[in-house]
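Before anything else, here's the structure in question.
The complex is shown incomplete by one protein chain, all other protein chains being positioned as in the whole.
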């Protein structure tokens, strides 16, 4: 049962996915890569809705700098899979105009690091168009691309933009940690009538997992509880979730059992699941691939404090990347990133006193 | 006694102001406006150092869109007070190149709201040049301009960029709340060999206060304790500090006495003074003119929790602007902003339970 | 001080030599409507200035006085469902496009009856039923949007084969070739956004016209102090293989004669264009501008070429109807002036008497179309009242 959403800014009611339907199993043997999951999500939605087009650098003839859009030019043709020049501000703004007119653009940033040249369009126009126009026009664009450090790309190419952009009200921010979620979340993002920043990770594009053949949509704002334990709550989002699972593995060998929560979306933030877990464990470690100062980790800590202060047996701890520009050298970058060792150490610390 | 600072990136040792010298009195009758204090700071430094120039839209012939640079073209001539076209990304980048070469640019953004079109230069190049070059080149540019909402400028012209930019390591962020501090902090910013984001407020440019005639520099990272009290700590920075003082006034009438801390700089953040106060009061309210999510307020709360968890009698509270794009309408904007009423209410809440 | 003259700041001379005038076929009544529109804008802006002085309008307010012929002449060259987008000096475009003056004034008064429910203000005139995709505050940032409007308008007939369900579109309507206009000030020529947009338009062959409302100044900066090649801006278009024109914006009929064929060409060929449209603003940049950057003589010189006076005298003089009499009689002119004054007075009253937005209902509405729980740590987003224009 799909729901329809009416709003004066929508020329026709939006049909939202049926989120009451139970999700298909995560287990199975249809093993595909993260990049294929993304491609399936886009292609499935594009087949249903001719308003959707994909634009970005090298998405068409080159089949995607990271091969996410491989084959899509062949299927959808050059009018819907569109190569752009290196003009992020220009084509982000083009998407805003096109979305206002009634289309549903998907914009691929080769990397979110390059979205800084488009910051004005994506932070001034995208999140505010509905408000500035007094509810006349929304801005349903999905911006997606690689986010996060790793792979020795150096200081300018390793942005975790959630640390910057999450401050701004008016966009939904999605950050999957695995292929199954990536597909379901991207489909929801494309179907959603609001703008979405969808953060992928170049480091995970080759990750493989079962992705069920049947169509599914994962709702925003619902964390996935990946491990259950009574001792401490580990909260993360995006690629570092995988480091948290490793840390949890190591800790279990020591007899420490954690709840591991994959937030999946940053805005909305499923604070209810976090609070429920913290009320059980009394301890929390937040793991975030961004710099610490005024980060999403700071926000999670703050919200936990606001809502569960009296339930805490230890102050919340956060594990961010180190607070320096991203270094190139492998040894420095390895220490720069959050990793299972640091996460496990933080969990132990919450249990020590 | 000035200190000299040596660093391989400095062709000549930098001479830093003498911060051991006691600051001149805040009391006196040399009453000038905030904008004049800024102008004096720039002019005094420019007289001493021919490497310094001022560039921005309307800074020269128009005497400044907000009359901050009034008269400076006459004194320093068109080669040092330079009108620019509306090309923020271009002239921010020009300043980066000029600073690397050896100059000391001051760049005026008519408003920090317009810095978004220059986000790539100011976030990718400015804070990281020293790191990316392995210590060969710093980037000593002072970027300054109006920041913050108020005055019904609407959604695109009311940015509080500290909520965005403070996440990025590599810049110092200064945000004065009164003319005295503005002058001393801006002089320090110009003398500092690192890049500085200096956040002014159009709403305060006409504020008047005594500014002593003698030269003084205010060190970064030292909060000013503006009011002393035992009941609760109020922490803020920039214009809302003035609202905190009003709230404190009102609360004192009820017998509630607060420490009011004006942070003056966000990075460095004088967390030591905050912690000292919190250990005394057991309560804290953080007041921040930015949106709440992943804001400087979240950061202050998080650092307080990290360092003084056991000293707290109540969870820290934050008062931010409301979490929506800035509305134009006076009634909406008034409710959007932090104000003395909201601050006092938060303080009372920390004392209620 | 730079001194601009009505000689140098004008359309290219070739214009004079035109043999065929598309305006010749226009009914006299149409031209009278144009005059009315221009008078309406002039009067509206005068009352804005007063209201601003009385602190009934806040924020930044940029008046259009002097530039009326531009909005009216260009918009009259379009179909009513051709999309347009402009910068912050946008009252003229809104009125020329048919926005109710009451909704426009109420917006500036910050009232719920405003075109953006009081959330936008002077710089943000949006009018969906009239295909005005906003006034925009960040210099140059509207130009990629205009490019996107052209992209979408082209996409709907090329790809979708049916029009997007926009206002006025009826089921079964066929999509058609459209043109979008992206207005910008001369100061916006120096923003990278415009250049990226023009390159995209050239590459993708999009039917967008970048209309530079070249009033010679960006705030206090005379164009040649901020923009290279100010004496021939067509060079900016050449860089992207885009057709470029210089058009005189002081005579609305001349303007139409130049601009309408260009619109037709862009529509037919689905190609972009760029227009250096010479105009002049009589008042300061915004409400607080001492205007030391230009002389009173300069302003007076341009006032001497006033487009409203000119049209009025044309319609009351050389422009004759079938009966050989001037199209417009003095009596009718006075009538129109009165009518326009009355319309603006009503708009003022409407704005004055309209309620302010209900804080509880409006502060947290219009942030998301699909608000969900936990989008904010502060509170849930909601739906507010329906926009009065929809």
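A, B and C label the chains in the order they appear, each numbered from 1.
As a convention for this text, a contact is a pair of C-beta atoms (placed from the backbone, for glycine too) under 8 Å apart; a residue touches a chain by one contact, two chains touch by 3 or more.
On a predicted model such as this, the values are computed, not experimentally measured, just so you know.
Seen in the complete assembly, the chain not on display touches A, B, C. For the options B:10, B:32 or B:345, the residue in contact with the chain missing from this view is B:10.
In the complete complex, the hidden chain is touched by one of A:13, A:28, A:71 or A:85, namely A:85. For the chain missing from the display, the contacting residue among B:68, B:94 or B:332 is B:94, taking the whole complex into account. Note that of C:160, C:239, C:316 or C:390, the residue touching the chain absent from this view is C:239. Touch with the chain that is not drawn comes from one residue among B:58, B:120 or B:202, which is B:120. Residue-level contact of subunit C with the missing chain is found at 190-196, 198-199, 202-203, 225-229, 235-236, 238-242. For subunit A, the residues touching the absent chain in the complete assembly are 57-58, 61-62, 65, 83-87, 89-90, 113-114, 116-117, 151-157, 292-293, 320, 322-325, 327-332, 335-336.
Looking at subunit B, the residues touching the absent chain are 5, 7-12, 14, 16, 50-51, 53, 79-80, 82, 84-85, 87, 89-103, 120-121, 124-125, 129-138, 140, 169-170, 172, 192-194, 220-221, 267-272, 299, 302-303, 306.
In this section, only the chains that are shown with their structure count from here on.
Mean C-alpha positions place subunit B and subunit C at a centre distance of 38 Å. In whole angstrom, the spacing between the mean C-alpha positions of subunit A and subunit C is 39. Measuring from the averaged C-alpha position of subunit A to that of subunit B gives a distance of 32 Å.
Multi-chain contact residues of subunit A, defined as those touching 2 or more other chains: 89, 120, 124-125, 131-132, 169-170, 267, 299, 302, 306. Multi-chain contact residues of subunit C, defined as those touching 2 or more other chains: 107, 116, 118-120, 124, 136, 138, 141, 192-193, 367, 376-377.
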